[in-house]
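Omission of a single protein chain aside, the complex is shown with its protein chains in their original locations.
Let's look at chain A:
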Amino acid sequence: MRSPKSPTGTFNIGVVRNKHREGITTDSRDWSMVHAGALVLDQKVVTIDGSTLVEDACQILIDNNISSAPVLAQSKSPVSSSIERKKSYIGMFDYGDLITYVLIVLKRSNFSMEGDDVSSLEIKEIVRRAVAGQSVPVRLASDLSRKNPFYSILSETTLLSVVEEFACGTHRGKEITVMRLAQGMLSQSMVVDFLFKNVHNFSDLESLMNQTLRELGLGHNSVLSVNADSPVLDALTLMSKFGVSSLAVVGQMGVLLGNISITDVKYVIKSKNSLLWNTCFQFVGFVRSRQGIDDGQDRYPVFDVKLDTTLYQTVAKLIATKAHRLWVTDDRNRASGVVSLTDVLRAIAKNAGLKVSESRRRDSLAKGPWA
């Protein structure tokens, strides 16, 4: 069941846009009419007060095992404090913001490698020193990175609208990866997970899912990568510069050896030294080893698929591994492309008849260092 093409240009959040008739088409066979609120149930939302120090905000992410959290501003009441003003959301804070913040701070303070034994400092210490002992509240650091801009929708917003926004919307010039509703947060993963779990109810999706990445024209893009021997600091700088949450770590001949994700930063925070100056390959080993102890089981160093993998298998792997992207490798294990949750949602949006612009992928603008 295909929805009619949406009108180009205008867009209203929270308004049912397409001319589906109620009753016939709002049954479970039409995913596009499902309300966003239905996907966000029983959620415990962890929020961070805007006055929290950056390093403490990071600890909140770690302790709750989440990668982003909304930041609340403390509204100052002009009258007596017996009137409790509702806190307002001012943005999102995630590991990407932390990295960007640290990089800005390092650059501003012009850390030199000699003299200071910087490689042995914890991130916290770097941050503290760099601001000359002043404490920086997280509200100044939130939304620094270009991912996860704060974006709000109503719980009645249709899933079709949600998919369209995740696939190609921008907010304040940034890609949208999470949305806020009254009930909580709705992420790309949650949408993909819902559609995947219910795919057998949605025949249009089912046939889409049976196609391969090659057939769908996915995974053919340039890969943002970092050389295995370069320092971790380079990887973080690259991720920050291009606003991506993960980089391929490649060895000789472009063979994919591992990847570094923004969320790996939490292991950097936890470790005794800052690891920023270790090589990317060492870092991959470090992160994998820590994950293996935390999980009681070890992971494969790379999460990849082939061009002939179906969208169904690709999505299954994204969900199973909780990854936000999978590398596409050729028969010599070189990274030849990437498939992200955004790409999956774009394919779904296109299949539903929505107009999806082609010029979006920031990744496609950058070439790997070995290209």
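Following the convention adopted for this analysis, contacts are C-beta pairs under 8 Å (C-beta built on N, C-alpha and C of every residue); 3 or more make two chains touch, one makes a residue touch a chain; residues count from 1.
In this text, contacts and distances are computed from a predicted model.
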item: Protein name (UniProt record) of the chain left out of view, among "Origin recognition complex subunit 1", "Transcription initiation factor TFIID subunit 8", "Serine/threonine-protein phosphatase" or "Sister chromatid cohesion protein DCC1"; value: "Serine/threonine-protein phosphatase"
item: Given A:Leu41, A:Met253 or A:Ala320, the one touching the chain that is not displayed; value: A:Ala320
item: Hidden partner chain, touching residue among A:Asn64, A:Ser203 or A:Ser289; value: A:Ser289
item: Touch list for chain A against the chain that is not drawn; value: 257-258, 271-272, 275, 278, 282, 284-286, 288-289, 292-293, 296-304, 313, 316-317, 319-323, 333
